[in-house]
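Below, a portion of the complex is reproduced, with chain positions unchanged.
Should a chain be cited, it is by its letter among A, B and C, assigned in written order, with residues numbered from 1 in that chain.
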Amino acid sequence: EGEKYILVSHAPDSDSWWNTVKNGLALAGDQMDVEIEYRNPPTGDLADMARIIEQAAASGPDGIITTLSDYEVLSGPIQAAVDSGVDVIIMNSGTPDQARKVGALMYVGQPEYDAGHAAGLRAKGDGVSSFLCVNHYISSPSSTERCQGFADGLGIELGNQMIDSGQDPSEIKNKVMAYLSANPETDAVLTLGPTSADPTLLALDENGLAGDIYFGTFDLGEEIVKGIKAGVINWGIDQQPFLQAYLPVVVMTNYHRFGVLPGNNINSGPGFVTADGLEKVDLFAGEYR
Amino acid sequence: MSSNHNPIIEMKGIEKHFGSVIALAGVSLKVYPGECHCLLGDNGAGKSTFIKTMSGVHKPTKGEIHFEGKPLNFERPRDAIAAGISTVYQDLAMIPLMSVSRNFFMGNEPLRKFGLIKLFDHEHANRVTLEEMRKMGINLRGPDQAVGTLSGGERQTVAIARAVHFGAKVLILDEPTSALGVRQTANVLATIDKVRKQGIAVVFITHNVRHAMAVGDQFTVLNRGKTLGTAKRGDITPEELQDMMAGGQELVALEGSLGGTV
Amino acid sequence: MSEAPSPALNGDERIKTRSRFREALIRPELGGIVGTAVVFTLFLLFASDSGMFNSQGIMNWSQVSAQFMIIAVGACLLMIAGEFDLSVGSMIGFAGMMIAIFSVTLGWPVWLAIIVTFALALAIGALNGFIVVRTGLPSFIVTLAFLFILRGFTIYFPQTIERKTIIGGVKDAAEGDWLAPLFGGKIFTGLFQWMGDAGIIAVFERGTRQGQPVVDGVPMLIIWALVLVVLGHILLTKTRFGNWIFAAGGDAQSARYTGVPVNRVKILMFMTTAFCATVFATCQVMEFGSAGADRGLLKEFEAIIAVVIGGALLTGGYGSVIGAALGALIFGVVQQGLFFAGVESSLFRVFLGVILLFAVILNTYIRRMITGER
């Protein structure tokens, strides 16, 4: 009882999607009666994140749950943590392969490139041949991988179709509108999360393309669910962040208490959420979904 | 030591401390309307500090100020200006990036009704500025000219013209002539003379005994934060004054080699 | 030597002559005017067929520019008063979050939430100003501290209260509110509908809003921007208080000596900046219906850049609100125009830096001619 687990993410303070992760973490902490902490580099600087992992290891927890958003930067500290006797589970980003290499117990998450690729294939099936990828977090490799995977799934060059939109909603909205009016032949829009999806919804509403242009997005949020319900968004790729935080805590606690451990990695995504069967999603979007 | 009429400002036992420095250690003084009161003394004697307490820049650590017979405490320069005290500071109080006319009316902006709101009356300001500067013998390129483009002497003149224009009752001048050429100095002294004759009280700080003797009615010498006493015009010779300012004996040696010309 | 009655510069043999034309041209806004002309010419040449100048495109960059203008007005007045505010961006995030928390989480009526938020923001602005004038610290440091403090609270509050960093649902809450449309609404909708019907502007050809004009009104955001620019311009150039602003920034000590209430001026300008930031935040919250902890990041720099491009002097005492507005316009048009023109978007920052550098060098040259600075 009272084990201590620390979740370290790569997200800057302001990234709203990580709320669901925090909520999952908190709930698991309550249910399992363990002590949990959430830490992240305030600006999203991965080098700072490496330090935080080292720090987390130094503070002597029973386990660390961390993302592996850049193998080279983070593998050293994670490995050191593992070697010094702290159990590690990789969540969210990274690949099962990399997780194994750093000595983590398991991997819970969604391989980003694959998710993008799957989405691309689906869109291709729906007749999409050009798109706009609204990247609100250009400096993170995983977001670029999503766009790249999507392009590869469609079988086209990514080229200029990915824009660096910044994180400010007005900026995102106006950039999307600018791009779409400069490139009116664009078939589809792909957003990478609520940060870029919410303003894009408004942009489409404003330039009248809502419901007309093919619109897919990663990750769910309140507005996205509304968009799916309204038929503006064709699908959302849900990687179930709640599970990404919740499961590792549960798994780790049980491992520490009873020595039980699932034999395999857990792919929490990609799952396509469409207008069918939205009720629960609707209720908890942004909190547990 | 007293005059036939009442002093407009009376300073009683003014002390002023800056942290560990005692700048003024009890200075008293009376200033009468229509007279020029010269304040003399060594560097660091406390002259500037003293007049700054008079014009509301510093609050005295101790002591009282009576203005027109009533005890008064200026909280900030604005209060002193409102009471009719105008000051030309040693450090000029001109804003180089602003135009001459904006500088001239700084803190005293003329207003013009415009519907419900009051606007800065630029036209009036420009006209008056040009006029006043012309009176002082300076032709501006235009009232829009920035003060930064004026020479030091010209700036000094703007400052004095401004003070004279707004100096309803008391005009304080802190070493106005120190950086001026002969002609400009003569101009300033003449202005002091004119202002005094209009019944305004003038406080004039200088290191130059001759300038002081030219326009002064009363002379107060400060030394190391204390007053050495006040003398009336005619009661004291320039040589006595010079001696008092310099603290006496030490000058003798120099005078010899330099021929008494200081 | 000469008969001239004074050493004045007028009709002086020591001044080389300068043409009248040149004199008339040289004004603080000149840099902004030239910049605007150059920017529009370039984009008209290279991006005219990209939709940048159809009604939708114009509305697009106008809105972006209007946003910059709103914060630039505050930053401009404050900068002329000799200070600047690095907490503008954090204030935008903070104010937006407060409105959302008050109206959604606490369930207050939206008008009350807005008014209380404005009061709060003005108080923080005043606190900023108070610390600066009382301690004599550079505003860079004081407002940098508030940049962190406000952002910290903007993340902390929603996280502890609502367990999320975006609070939505403000739109529903604002339904029927009397104050909200002043920030989130559009005006002249009838006029635009008529223009659309009359074929003067394009109408939607497909989608949910088929038949409606592509631009269906002027957002209040743009109205706010114009009103603030006009008011700021009048305040600065036509009133007594405007003279005090220049004086406080030009040389605070001198201004104090001549009776200008410098501290009051500076504190009021900090409050003005906070006010502008809150207007920005309110418009944004009303438009998007949600407040996020990351709103307004780096906006302080954007405001300062617009103001500096518009010809103001970073160290105070010189500048113009019109110039700042033009700076905001340039900034907005370039940012959106590069998208229209299809330039690789990561190069936007490079352009921004280069434009900033050139604008400020041009402005310095103009200013030296005006003020005779050495």
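Quick note on the criterion: contacts are C-beta pairs under 8 Å (C-beta built on N, C-alpha and C of every residue); 3 or more make two chains touch, one makes a residue touch a chain.
Just so it is clear, the structure is predicted and the values come from calculations on it, not from any experiment.
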{"item": "Formula for the whole complex, using the labels of the chains displayed", "value": "A x1, B x2, C x2"}
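The definition used in the following text is that only the chains that are shown with their structure count from here on.
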{"item": "Topology of the chain contact graph, where touching chains are joined (line, ring, star, complete, other)", "value": "line"}
{"item": "Chain nearest the overall C-alpha centroid of the shown protein atoms", "value": "C"}
{"item": "Chain whose average C-alpha position is farthest from chain A's own", "value": "B"}
{"item": "Mean-CA-position distance for chain C and chain B (Å)", "value": "43"}
{"item": "Contacts with two or more other chains, residues of chain B listed in rising order", "value": "none"}
{"item": "Sites on chain C touched by chain A in the complex", "value": "47, 50-52, 54, 56-57, 60-61, 63-64, 67, 151, 155, 159, 163-166, 168-169, 204, 206-210, 212, 214, 284, 287-288, 290, 292-297, 299, 335-336, 339-342, 344-346, 348"}
{"item": "Contacting residues of chain C [partner chain B, same complex]", "value": "5-11, 234, 237-240, 242-244, 246-247, 250-251, 253-261, 313, 317-318, 370-374"}
{"item": "Chain C contact footprint on chain B (complex, rising order)", "value": "57, 76-78, 80-82, 87, 89, 91-98, 102, 105-109, 111, 117-120, 122, 137-141, 145-146, 148-151, 153-154"}
